[in-house]
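See structure below.
Missing here is one protein chain; the remaining ones are kept as they sit in the complex.
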Amino acid sequence: MSASIKSAPLVATLDSCEVLIVGAGPAGLSAAKAAASGGARVIVLDDNPAEGGQIWRRGAHADLPASAIALQQAVRACDAIRIVNSAKVVGILDAQTLLVETPEGALKVRWQKLIVCTGARERLLPFPGWTLPGVSGAGGLQALIKGGMPVQGQRVVVAGSGPLLFAVAATARKAGAKVLMVAEQASLARLTAFARKLPLWPSKLLQAVQLRDASYRTSSVVWSVQGQGRVQQVTLKQGNRMTTLECDRVAVGYGLVPNTGLAEALGCTLHLQDGVSAVTVNTQQQTTVPHIYAAGECTGVGGCERAQAQGSIAGYCAIGELGKARKQEKDRAYWSAFAVHANSAFVLDEELKSLPDAATLVCRCEDVSHGALLGHTNWTEAKIHTRCGMGACQGKVCGTAAQFLYGWQMPEARLPFTPARVGTLACAGGAPPDTNRVEP
Amino acid sequence: MLTGAMPSPDVIVVGAGIIGAACAHALARAGQQVLVIDSGVGGATHAGMGHLVVMDDNPAEMALSQYSVEAWRRMAADMPTDCAFHACGTLWIAANAEEMAGAEEKQVRLAQQGVECALLNAAQLTQAEPGLRSGLAGGLLVPGDGTVYAPNATRWLLGRLPDKVTVQRGMVARIDGDSVVLADGSTRSAPKLLLATGMQATELVPGLPLRAKKGHLVITDRYPGAITHQLVELGYISSAHHSEGPSVAFNVQPRPTGQLLIGSSRQFDTLDRSVEPEMLAQMLQRAMGYLPGVAHLNAIRSWTGFRPATPDSLPILDRHPTNPHLWLAVGHEGLGVTTATGTADLMAALMTGHTPPLDPGHFALARFDAVVGGAL
Partner (left out) sequence: MTKTPLVLRVNGRDITVTPGTTVAAALALSGLTATRTSVNGEPRSAVCGMGICQECRVHVDGRVRLGCQTLCAPGMVVESMP
């Protein structure tokens, strides 16, 4: 081990607040603005270098709506709000203290009210060739492009499921990529039913018209990807037809999955929604644990507008401003209805369970194949014997896939909730660390 | 490996952890038809470090662990890759002159028993493990020690002689003479029964002097070459066996994957499985005190386990005092994986009326003042 690595300090810094918000996406930023409106001290933790979460991700090639920019600026300008970027929640130290890691060191944050806005991640399903460089998530590609990933002149196939695919294709085109196809696994019938009710949400209809795509195909699934060391070809199954295209990138994501790990570890009850766990909340966005609220995609995939409404309600309720919270309920209901409608359209077809063949890797971190997993009956047993889920992603990618493919339930997360330096975990105790020899 | 039509068993082994699996294998090799019944709950085998270490706290432990580590080494060539047998050796670390004197005494004891070992001075220690902090006094290298991935070694042992060993899922609720009664009310019978359920043994044989000793572990991401040997502080011995309160000791293992498995901690009389941040912090601080660079490595997982400990830290390898059908192989504390092979050969010999390879007297239940019930 190199002794020349720049050291992070070995003592955690301490901070405290009245309202702690985890996640600075639409929900978290809305919650922060509401919670700080009465002058309460607010801390916002976010694991990205800048606020915005996924949908409002900033970067060299980002293009945010004016309202998003305004909200972020308002939050930044507010003295009562401290934003900690590149901050990962690593563990729960006690009922009111979280252990956090930043590139600079460890942080212990004491809170009185906590609002969990941990968002959602993309569902990445395995298929032959999915581990080749050039295959990414759909939202994954959008995030990478916003971070400056060059796609100029590259031939891209966007695939998977969900309204997100339109936005991904648009982002890719804007960055100079040639989008060959947008392949949606849902059927035309489902998409038509979805589109038919869009006039109920005019802004969504407008978005759909603006993002409409001549290369959009329904009942279309990426069957496999081929190439030597990188993506060179993609084979798509469309109805009963197989088509192979030469391409440079395949961006495929099968919808979103709520990030419930932190809420679950805090003791919050979860419920099953659309086949995955989501944090259970009441009309005041309270979880089942006193003083803990949740808002946004972690309570169920529902889109950015609903997240903002939920975030505002959570923030106001956390500071006891129930009247102001109530004013947001109409918005929340409006967008919740859209969420229900959208989620029903993009239900995943059972056929996707037969995408991987025996050699297809399911666990990317430890190179564990679908064939190796088939003999096992549950996640823990499979993990113990095959190493699936023992790698750096801690089962977040393969576990989500295993839940879909095999119906396996994932166990509760333990600290560290994300890979964290040993030095950070060493700060988890009460006493300051002693790197000198402790006498026997 | 799963249930099918089988001839009536000669032995029923309750518990398919490393002890049960090794015993089933040894009994099968001795010609016995073995039925292994496992509840699926899992215990120390799934949670432990899987170290194979010659321990010389007392002559009985020395004899059992030396025999066992040699047996593991002989089996190594046959084990599949996923058992991850790793002949990394152990490096006992002396932080000061007093511990170095302890290392010298240890060297004498091990050498007397024919265990290959070598004393290292401070300079040699640094050369052997450049990641260790400066200022340590030296160490004792035991190159014959190693590590194994116990869950897969268990599976391998259970499956080696498929004509002789059958494994069934089932929760044994009660032992009754020559029968085990399962939770679903069904019974299985055999002339001999072997209880190898670790900590859960007290449910079936109340009064067994077993106490749970909780331990924490942390594993890092892959950093190949960070350390070469498993590293243990010489203070390990005193803190492991004599303290009553929570304690930590330096114990880090290089996994074949390049991950570092970091231990160790001890707490008595709690069955709370949750990871305790305070204990973790103390354990990791201790590790950083010996390996400063470990602070910068990413930890990806933490977990806990329970070592079943007897009052003198030696296992109980004996027949039940009042039920002649029932044998016991429990209470291996932190040496379950190490001593599984010796335990197996000893139990197989005792249960089939052959000369045991080790003196069983040290492991007799009667050495405790325990009154054990159940199992009539």
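Descriptive notes on the structure:
Labels A and B are assigned to the chains in the order they are written; within every chain, residues are numbered from 1.
Throughout what follows, a contact is a pair of C-beta atoms (placed from the backbone, for glycine too) under 8 Å apart; a residue touches a chain by one contact, two chains touch by 3 or more.
Note that the structure is predicted; figures quoted are calculated from it, not measured.
Contact with the chain that does not appear here is found for just one residue of A:Gly139, A:Gly302, A:Gly389 or A:Pro416, A:Gly139. In the full complex, subunit B touches the omitted chain through residues 221-222, 257, 296, 298.
The missing chain lies against subunit A, touching residues 2, 4-6, 47-50, 54, 58-60, 86, 103, 121-122, 124, 131-137, 139-144, 147-150, 229-230, 364-367, 391-393, 396-397, 418-419.
Throughout what follows, only the chains that are shown with their structure count from here on.
On subunit A, the positions that touch subunit B within their shared complex are 1-3, 5, 7-8, 10, 91-93, 99, 384-385, 390-392, 394, 414-416, 419-423, 425-430, 433-438, 440.
On the subunit B side of its complex with subunit A, the touching residues are 46, 82, 95-96, 99, 131, 135, 151-152, 155, 218, 220-221, 223, 226, 235, 238-239, 262, 274-275, 277-278, 280-282, 284-289, 291-303.
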